[in-house]
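Take a look at the structure below.
All protein chains but one are shown at their positions in the complex.
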Amino acid sequence: MRDHILVCQFDEDLVRKFHNQRLVIILSDFNQVQQAHKLVNDCQNNLHCLVIDHAGSLASVPFHEKWRGIPLALFVSEIGAFKEVMGKLPLLRDLNIRIFLSTDNKENCTGLHILASLGIDCGVSFGEKEIDWEAMNDLMTYSIYGKVNHASIEPFQFIARNYNPARLTDLSSVYFDNPYTYIHIDKNENIALTANDLKEGKFILKGIENVHKIFEDEKYQEALNAWQKFLLKENGCAYCQAWRICIGKFSESADKNPGCRQFFTDLMEAADHFISVQQKNKRKEVWQP
Amino acid sequence: MATIIFKPTEKCNSNCIYCDVVTRKKPKTMSLDLLEHIFKNIDGYLKAMPQEHVQLIWHGGEPLLLGEDYFIKALEFQEKHCKETKHRVNHAIQSNLTLINENFLNIFRKLGINQVGTSFEPIPNLRGPGAKRDSATYNRQFLKGINMLEKNNFGWGFIYVVTKRSLKRPLDIFFFLSNLKLTGGFMLNPVLVYGEDKENIGLTQEEYADFLGAIFPYWWKHRDRYPQVNPFKMFVENIVEKKITTGCEDTGKCAYGHVYIGPSGEASQCGRAGDWEIISYGNINERSLLEIMQDEQREQFLKRNDILLNGECKGCPYWEFCHGGCPLDSFIKHKNFMHQTNRCEGKKLFLEKYFIPITGINSNRCVEKPLMSPFDEHCRA
Partner (left out) sequence: MANILLTQQCVRSCPYCFAKKHMADSEPDDILTWDNLIYIADLMEHSGEMGVSLLGGEPTLHPNFVDFVIYLLERKFHVNVFTSGIMGEKMFSEAERVLSGINPDRLSFVCNVNNPDKSPFSELENVRRFLKTFGHLTTPGFNIYKPDFNFDFIFQYINEFGMRRHIRLGLAHPIPGKHNSYVPIDKMKQMAEKLIAYLPVMERLKIKGGFDCGFPLCIFSEEQIGRLFKHNSGRLSFGCGPAIDIGPDMSVWGCFPLSNTHKKSIYEFDSMNDIRNYYRDIHHKVRIEVAGIFDACDDCIYREEQLCMGGCLAHSYNHFINEANIRFKEIYQ
């Protein structure tokens, strides 16, 4: 049985309580980057990633040389002034960072296209507003089929890399929100299965010492099988061929904006293509002296 | 291998629209004495036939209604009466999974069962308990059952019964079923209606062929994604790999291979023959399993192959697919077994209208006039 990766807000007291724990720390300020990194290491924990949700543009982020080597997931509103970003490109390329842009800004699909083509790993952050699935499809097509070397765009790469027709592929992992891998904890040590559950006070356990007991918890098992609720409906996502890679993530908007069906169907095709290319390019392993 | 379709109970906790076992007669359950007697008979049969194996398929009704103790008893009887032959007894089970629990699974393991056959229906109110067929409750329990099987590393596969209600959205149903079991592992069977079609669920052969035909192009294109979907896979294996993978009704080999034993010990050719009381091999209380397996009435099923090959099925390129179909279907239509069935027509329709044009693969498994197969060396030459 594997250990979960814990996701929490940056709180020094909380972090000090962990030991030998893989952590995702959500920061509220860029100034906390080095501090959080140091603290996690000092407490002999393993930093999986620092997450920063920045309301401003990528151009306005004060990137720092000392961020090198620190795993970062940076959510920004947009690219912003292109020339500013270009000025930061050499450093950006050196950082262990993925830039997420929200679908709430229609220009961001293009933003991600630009970033990936310049070698900056990036990702789609699915927002509240209606998603332009056609634009998303173009971006996915570029991400998977693009002939020229470019950086990865999530969650497309995640799906392509992890897709296995024999099981469900949950893109929530890209956003540290898949209870199979990640669980969420607050400074009062309340434990929840998703970020939203934590926000809404739907706790499953309390106390760091109880984290390992989560596997015995019935609610946890239910959460892992939550996808089955779609199989109990007369219509909807379970009747879609691509459900195995979206697991109904967009079910609430699917009636009004059904483009998700075609998008995920195409993504599944792309994942098939990705696998076949990998198999084709698999190098023969020869004995080594 | 002798296959025993074993129905120790006709009781069921579900009232599926396509099953009349529960409503047609008062459901009975086999006594433990008779259960013990059957294991003695299995032992006797296997001792008389030292090269033979027996597959005991627990069927029903819903066999889990028998309770855990009943299966424990079965295990005890096997240990007691089949000491020297038990390694030649294989158990299998068909269940609706709504009652499954860890205790059952522990017993199943001891019986050597590591996978369970079941069936499922996404269209509401076709399966489920009560007059209204509460499919919501049924399906919730079913999914719990699946979770339990998977948690305990049991395999499972299922049958989907195609009815008139399925015809509106074949691809949707296919997607649903393949989402339920991601690699496939299911069989699309046409509903079997014996007598009056009170629920108006029966299909014409064309309707069944068109249902399969609506799914087949997609399946063919993505067959690596859904490797275990039948009858498609069986057709491909049959033609390309020349495997005899058809279901029991199409093998033409059921004559001495199958037996049905019902809750009172009544014996027949198979589950359908027993349910519909089409043919009787007497009762295991009065005849040994060996006698039943060698009943002279069985010979007619062997002869049927010759009669059809030289008669109605002569020259049919699809003989290897169906062998004239299930003799019982012939009986339903003609009141004797010696005709081909109208399910042949359905298969032929599917092959000619969909399979061959879509795959470009021809069958050369014919009797007199083989069609070319692109997979044959001599065809390439």
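General remarks:
Letters are used for the chains, namely A and B, taken in the order the chains are written, and counting of residues starts over at 1 for each.
Everything below uses one rule, namely that a contact is a pair of C-beta atoms (placed from the backbone, for glycine too) under 8 Å apart; a residue touches a chain by one contact, two chains touch by 3 or more.
Since we're looking at a predicted model, the values are computed, not measured.
When the full complex is examined, the chain removed from view is found to touch A. Checked against the full complex, the candidates A:D11, A:D138 or A:D217 give a single residue touching the omitted chain, namely A:D138. In the complete assembly, the contact with the undisplayed chain comes from A:K83, out of A:H19, A:K83 or A:K284.
Among A:L91, A:I114, A:L168 or A:I208, the one in contact with the hidden chain is A:I114. In the full complex, chain A touches the hidden chain at residues 82-83, 86, 89, 110, 113-114, 117-118, 138, 142, 146-148, 150.
One rule holds for everything that comes next: only the chains that are shown with their structure count from here on.
Note on chain placement: the centre of chain A and the centre of chain B lie 45 Å apart, centres being C-alpha means.
Interface residues of chain B facing chain A in the complex, by the touch rule stated above, are 122-124, 136, 139-140, 143, 147, 169, 172-173, 175-176, 178-180, 182-183, 218, 222, 224-226.
Chain A makes touch with chain B in their complex at residues 165-168, 221, 225, 228, 230-232, 234, 238-241, 243-244, 272.
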